[in-house]
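Coming up: chain A.
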Amino acid sequence: AEKLKVAGIHASPVENAWNSRLHEALLAAAKDGVIEYTFSEGVSGTDYPRAMREYAEAGNKLIVGESYAVETEARQVAADYPDTAFLMGSSGGPAGDNFGTFGTWNHEAAYLAGMLAAPMSKTGTFGAVGAIPIPEVNILINAFRAGVKEARPDAKFLVGFIGTFFDPPKARESGLAQIDAGADILFGERIGTADAAKEKGIKSVGSLLDYTPRYPETVFANAMWYFRPILDAAVKDVQAGQKTGKDYSPYSFMKEGGNDIVFSETMVIKDSIPAMEEKRKAIKDGSFKVPVDPSEPT
Partner candidate 1 sequence: MMEALDIFASAGLWAAVLRIATPLIFGTLGALICERSGVLNLGIEGIMTFGAMIGWMTVYHGGDLWAGIAVAALSGAMFGLLHAAMTVPLGLSQHVTGLGITLFASSLSYYIFRLSIPVSGSPPTIVPFQPIAIPGLSDIPFLGEALFSQTAPTYLAVLLALAAAVALARTPLGLAVRIVGENPHAAEAQGIDPIRLRIGAVVAGSALMAVGGAFLTLSAFNSFFPTMVQGRGWVCIALVVFASWRPGLALLGALLFALFDAYQLRLSHVVGKAIPYQLFLMIPYLMSILALLVMARRARVPQALMQPFRRGER
Partner candidate 2 sequence: MSAPVVLSLEGITKRFGSLTANDDVTLELRQGELLALLGENGAGKTTLMNILFGHYTADSGRAVAFGRELPPGKPRAAIAAGIGMVHQHFALAANLSVLENVIAGTRRLFSLGLGAGGARKRLAALAERFGLAVDPDARVGDLSVGERQRVEILKALYRDARILILDEPTAVLTHQEAEQLYATLRGMAQLGLSIIFISHKLHEVMAAADRVVVLRGGRVVAERAASATSREELAELMVGRRVARPRRESQQPGEVVLEARGLDAGGRLKGLDFAVRAGETLGIIGVSGNGQATLVRLACGLERPSAGHLTLYGRPVEDPSPRGFVAAGVGRVPEDRNGDGVVGEMALWENAVLERLREPRFSRAGFVDRAAGRLFARSVVERFDVRGGGPDSPIRLLSGGNVQKLILGRNLAEAPKLLVAAQPTRGLDEGAVASVHGEILAARGAGTAVLLISEDLDEVLALADRVQAIVKGRLSPPIPVAAADPRRLGLMMAGIWEEAA
């Protein structure tokens, strides 16, 4: 088949963890010869709709990105360009025939990471550093907590939001503040958190991507998120001429290969692995559903 022209529009620099997952999946798909990929990064809210329009006019068939900050306008653009498919990370739902959305649902993996983390804490206090309390972030932190709670119902939780999506030094300071307040396991929804853990010699959990190579002594588990299944599904729909105005979030589920846990066996407590693996199997076969809780953790 002919390669599909796909454009990526990233609101942050592509180093940002979330964007890097999209970017890597798109690069990989391009390498596989499935798509032809161009992208812009660091696109501000003011410029975002223009970038969408430009790419649409340049003949791209699928435009991948994030409409969180421009929900209304992005849907307007999609309505103006019915021949182009849009696949957007969004807090809202799909719109029309060509505006598809997806959520970042690696909460299942976060739950499993919580199970591994639970027995590792000496103080029984767990910290989490997030960007801002939106559902995408809340669901993750809540799932991690639920995982911890399953093994350790009396656990105490701290949460810090840094008020922005990309400020690693700030995430680090927030992590340090939680360590000062007694936390000895940190869930790093944001990059920078593990730096605090590393500095204070405690352990932490990564989210979205694998932080263990970067912090080998510190990050013992990662709640991985994979964009490729969503991308592949959307590409298939576009090529088949199917309606793409739908919610692609389910492709984030573990059973679709959209998220999973990776962890270091030598760093976690051996006894906690079997129970976690059991749960993992249950999630995959559908017999256990990790609760989805978008409320703001306190």
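To be clear about the criterion, a residue touches a chain if its C-beta (ideal position, glycine included) is under 8 Å from a C-beta of that chain, and two chains touch if they have at least 3 such contacts; residues count from 1.
Per the selection procedure, all candidates are chains of the complex that A comes from, given by their letters.
Small disclaimer: the values here were computed from a predicted structure and weren't measured.
**Student:** Just give the number of the candidate touching chain A here, out of 1 or 2, all from the same complex.
**Tutor:** So the candidate in touch with chain A would be 1.
**Student:** Which chain A residues qualify as touching candidate 1 in the complex?
**Tutor:** 13-15, 17, 20-21, 23-24, 41-42, 158, 160, 163, 166-170, 172-174, 176-181, 191-192, 195, 209, 211, 214, 298
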